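For this view, one protein chain was removed and the others were kept in their places.
Think of it as A and B in the order they're written, each chain with its own count starting at 1.
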Amino acid sequence: MTWVNAVVQGVLLGGYYALLACGLALMFGVMRIINLAHGDIAVLGAYLITVVLDHWNVNAFIALVPVLPVMLIAGYGLQRTMLDRALRSGVLVPLLATFGLSIVIQNLLLEKFSPDVRSLGGNAGGLVTASWQISNQLSISALGALILGVAVAILGGLQLFLSRTQAGRRMRATAQDPDTAELVGIDSRGVYARATAIAVATACIAGLFLAMRSTFDPFSGPTQLIFAFEAVVIGGFGSLWGTLVGGIVLGVAQTIGAQIDPQYSVLAGHLVFLAVLASPHGGIFRVRPAT
Amino acid sequence: MTAVPATTAAVRVQRWTRLSAGFTSGFGLFAVALAFVPVALSQTATQKLTTLLILVLMAAMWNALAGYGGLVSIGQQGFIGLGAYGTVWLCNHGMSPYRAMVVATLFCGAVSLPVSYLVLRFRAAQFAIAMWVLAEVAAILVSFDHSLGAGTGTSLIELNYYSPDARQSYTYWLTLGMTAFFLAVLFVLLRSRMGSSLQAIRDDEEAAASVGVRVVLGKRILFVLAAAGCGGAGAMTLANTLFIEPGSIFGVNFTAYMIFMVLVGGLGTFEGPILGAIVLFLIQNHWGSSGVWYLVGLGVGAILFALLLPRGLWGTLRDRYAIQLLPVGHFLRGARAAEEPA
Partner (left out) sequence: MTLLALEGIEARHGLLPAVRGVSLDVAEGEVLALVGANGAGKTTLLRMIAGAHRPSAGRVRFGGADITSVRAHDRVRMGIALVPEGRRLFPSLTVEENLHVAARPGRWTVDTVLDAFPLLRPLRNRRAANLSGGEQQATAIGRALMTNPRLLLLDEVSLGLAPVAVESVYRSLETLIAEGVTMLLVEQDLTRATSVARRVVCMLEGRLVLEGTGQELTREQIMDAYFGLHRARRAT
């Protein structure tokens, strides 16, 4: 039964990874940019929420409300100022620029907040401790279920956005052929900026959940980034639903590894990632540039 | 219609210019002169120069991968860590420390060969992340091993058999030798026929493949060379700083430094990484103790260079003035063909 519990916990964990990863997948799918600062942006979101909580004693979810628009604008601005230029100089430059950004964010966070580890578990109301007891060895935490639900909702929402709305269609068109997109009247730079804004906002939500389900510090970014990457790659680059599957596979791999020995948890995830990469498919879903 | 004869003068292919010949010989003499540093300068100065040499080595290796092979790796710290911990392991099993460093370096090169069969199949994005994950896996596996100090770190106690002065001198000489060796190998490689192929791959992989360049072989050679070089840098870091732990020696910070040095110096040039290493060294020396702001500055610097001067200091200079000091390219010399009358 404990194995079943491990798998269930893994699926819930996978929900978090999928949520964390979907912004990364979107940016890569639309712009071919690998944002090496993505994990740090999630952590930044978490810290901004703590700033709000320092001033108002509210539930952490309420604190998200003012932070989200700030992050949306920041993402938009990031694309227009930095990443747009970086894109024009070739494939390598965005990688290097976002790496630099990652270092800047980490160290600015260190400067503004101490290196102490923090958590927002206490600000989630009773959510963090609530759970459904299914059997002796199997319980489902309310927080975990919520995260999975939010992940599915956001991924589904993004999918609908891309396939049903005009803005979403334009985003898909620009992803496939930015040159021709301009020729039919689509402002490609605006599309890119919107994609980055969405990616940053979803990272911020993921940051909130990271803070709730565990701890974070200024240097938590890279670890989250690796997990996000692994989720995206396992699921096949650029496919949104693939990211959900990838996240769940990663989560389950980690929890099963932890069952064997808590030290093996992260390692198990890495090994599954490498195995998937090495397999003929190179990813469970085929690699497609856009959904 | 009458035929119009065109006159062409002979065109020569030239590899050296007077400037580059002069500079390269000067550089060689300079390298020999560097051997006298431990004798001539203080121990602190020697240690600092050792650090600089290690930076030069790391920058040159990352540039070999990314600048000439088009392989962006954010996981070279895996080999740095393997070189360092490999040295510890060999010493634990009775080898003398300096010999262990050399063997550990070779070991990193050897290990990278089978790895290359896996990772060189990947596209750019997957390759970059796969290298990082491999580095993390190496770090985790090392941290399991208690004989290697597990998570809390270890030092090379065998080095205590030497006096501090002697230890620093031997460390310096070995580092100088390694750096000179890897730079020389890279120089010869780039000047060879394989080297032209590599530069072709860097410029346009598909076009290169279509004229018969063996792209994968070229990349594999660079991959193994860079792995060995980074392994050497790791072993030397251990010798120079005496204490290592998995968190830092396998840290992605090293990649940050390598990217910075190569970006600032000039990606895909031979001289660039050396220049970038000197710049980073000077910054580290001057502001290294400023803590957070030093790293922020480094990050901002990387961003600014990426956006404004993507060819780096040397790359921009070279584009403007067509200089090569350590020549790995070719020049065409000779009169142009006379144009046909309109």
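Everything that follows uses one rule, which is that a contact is a pair of C-beta atoms (placed from the backbone, for glycine too) under 8 Å apart; a residue touches a chain by one contact, two chains touch by 3 or more.
These numbers come from a predicted model, not from an experiment.
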Sole contact to the chain not displayed, among A:S114, A:Q176, A:T215 or A:Q263: A:Q176
Options A:I186, A:I205, A:L240 or A:A253, residue touching the unrepresented chain: A:I186
Sites on chain A contacted by the missing partner chain, in the whole complex: 166, 169-170, 172-173, 176-177, 179-188, 288, 290
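What we mean here is this: only the chains that are shown with their structure count from here on.
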Between chain B and chain A, distance of the C-alpha-averaged centres to the nearest whole Å: 33
Interfacial residue positions of chain B with respect to chain A in the complex: 66, 72, 74, 118, 122, 124-126, 128-130, 132-134, 136-137, 140-141, 144, 252, 255-256, 259-260, 263, 267, 292-293, 295-296, 298-303, 306-307, 310
Residues of chain A that touch chain B when the two form their complex: 28, 34, 36, 82, 85-86, 89-93, 95-97, 99-104, 106-108, 110-111, 222, 226, 229-230, 233, 237, 263, 266-267, 270-271, 273-274, 277-278, 282
